[in-house]
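Everything below concerns the one structure shown next.
Note that one protein chain is taken out, while the other chains of the complex remain in position.
Every chain is named by a letter (A, B and C) in the order it is written, and numbering of its residues begins at 1.
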């Protein structure tokens, strides 16, 4: 059983929490905590053996902790995700494969794409695909997408190379729920065409960044980043090709962390208790 | 203040320890713990603010914990190290520089070398250098070295590219105190000439391993490892050259961890609470 | 158009080859060469624009080069591969996805598995799957597999987590054609259960190695290797899980290099002209 706690910091919190769990005869298998001194915030993720009455444990922890504490005991063990894509297959296929073999940590409800070319791979994995063109009537498109989303349970919306900018109005409906993969080492090369920008600048590393989406384009809390080497022989299109491998890996890692309840959001940063 | 605990595992240990610290009005700044289930061992490293009476805190913790617990409050804040070398300068120079600028985490007492070529760099940093030839009379050499060591306080002996094999008798006098840098990704290429072995095998990565030295050659607990890429264009001597960079970095990292009281030894493995 | 050359080294080879191509009005787009001094061997991979008469160019190059030279102009531009698996899906699914989207660099002809659980994913991608149990009658199994292979064109046989040892007789039928992914940083942890071995040894890095298969188990020429970090908190099963990510990536990279005619074999090593 997983317990996740986020609250203002205070002397003795660990003693209180671990004392309560010991009283309940729950054995702590793993415990990770972090204190953000600047923000005076406390974060903790616990794995305990045995399955007590979740509800009363959550209440007991709430009573123990500072006001405003967020406590989740056994946060939805099977997350539900909706995936949005444009044309590129690599992140989507990776997600569909993991979903199919039950190693994603969430179940994919449906895929929404603004092109049709990825409908086939979804069909092969028995996942509903919805085509919503996004070219001219963004408002209309977003409203169609909201309609589709509303038909499915969902904990997270994963932008798996969705190459359109969603409006702040759309994003604000899903706070801390939209995860994007950006094809650069943010904050370098935010915005459109990062590989072209990277090529022009002559960088020696190519990066990818998975982050939560907020109102500000490419400015949300970063979950995971990674890079691979590039050199002078890379054309912009070689960078795109090499970048795909790292995009797939970084998004996969970020989803693993999020779906496993390891990621906390604190202002514009994440705390990832691996 | 740092507190380090190693004992058999038991339900409620974290609650007990953090409860005691809260009672003493000590604020936990950082806490890392690990439980090795196979060995049923508990490891913890705490940083707390304020400086209580170390001795009584150590006793109180001892009383609280399972029999046989190892508790150290404020383990020697300035470690003392003796360095042994052969001919290569790179690890030694890195250690001397950090020592000179007080960023090593330990103070170097003296350097013992089986060649004379590194005497000069030691002299430049005002560190005593002792020349002990090691060719024919190993027993004699080891006994000279023991004599030198006995004249200095020392917590650790660092083999910074010391290319002779020390006898089990010698090593056993310094349990968990001798740290070596081996120029391969152990357990691959143990023993002599690892780069030649790596070259012959055509590996695509070159590694380095920092480990505690035990009776069995290159078999002690591993503290840190790292690799860099190699390719077909590397000669054995290119591998040596590239390897030096990584050897320096890995040994530096291992020493940082050890000197900062982050490394616990459990049978033939380490627990590194970073 | 790609030209691949492997021959004994000799002064003036580059001048001869590039002179001939200039005479034929072929513009060199990229040229990589390597000389193995120990073996006195010369390796070259060229990309040139335009499509001359392949056959006569191959003959002209042959006449120019030392006796015994291997010259291939436009080596089969669409490679054909047969994949063998046991139970794990990760490498296979990655190959099937790339194959499906035509980015593998080869076309998968069929999959042979000694369990049935991967038949479904093959069916979803319209790739024939053959079940050949391998438990008791290895000779019989190998003979069945040979029968299946003989029905398909094939340039390479990819062991994508095929966990049985093929007999030397089997392997010798496909010299330099069988590619395996081994789940360790070879030569460390050859043989069975490498993650268990790695766990027991307490290594701080987990590796994977793609290599050509020869008579000697896990001793063939290495094509690509990579590692990821591990630490004391990894159980043997965490190592398996983390290892899968790196196995998939390393095998994908090795196949990209091989299928793109970048890998030469020289005794027990590879030359990879990236």
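Quick notes on this structure:
Here is the rule we use: contacts are C-beta pairs under 8 Å (C-beta built on N, C-alpha and C of every residue); 3 or more make two chains touch, one makes a residue touch a chain.
Predicted, not measured: the structure shown is a model, and the values here were computed from it.
With the whole complex as reference, residues 11-12, 14-15, 18-19, 21-22, 25, 27-31, 33, 35 of chain C touch the missing chain.
Taking the whole complex into account, chain B touches the unshown chain at residues 30, 89, 93-94, 97, 100-101, 121, 124-125, 233, 245, 249, 252.
The chain not displayed touches chain A at residues 34, 36-37, 185-189, 201-205, 207, 221-227, 231-233, 235, 268-272, 274.
Going forward, only the chains that are shown with their structure count from here on.
Under the contact definition stated at the top, the chains bordering both chain A and chain C are B.
Where the sister copies chain B and chain C meet, the same residue numbers recur on both sides for over half of the interface positions. A rotation of 180 degrees, rounded to the nearest 5, superposes the Cα atoms of chain A on chain B. Remark: chain A and chain B have CA centroids separated by 38 Å (rounded to whole angstrom).
Separation between the centroids of chain B and chain C, computed from CA atoms only, is 40 Å. Shown for chain C are the residues in touch with two or more other chains, namely 233.
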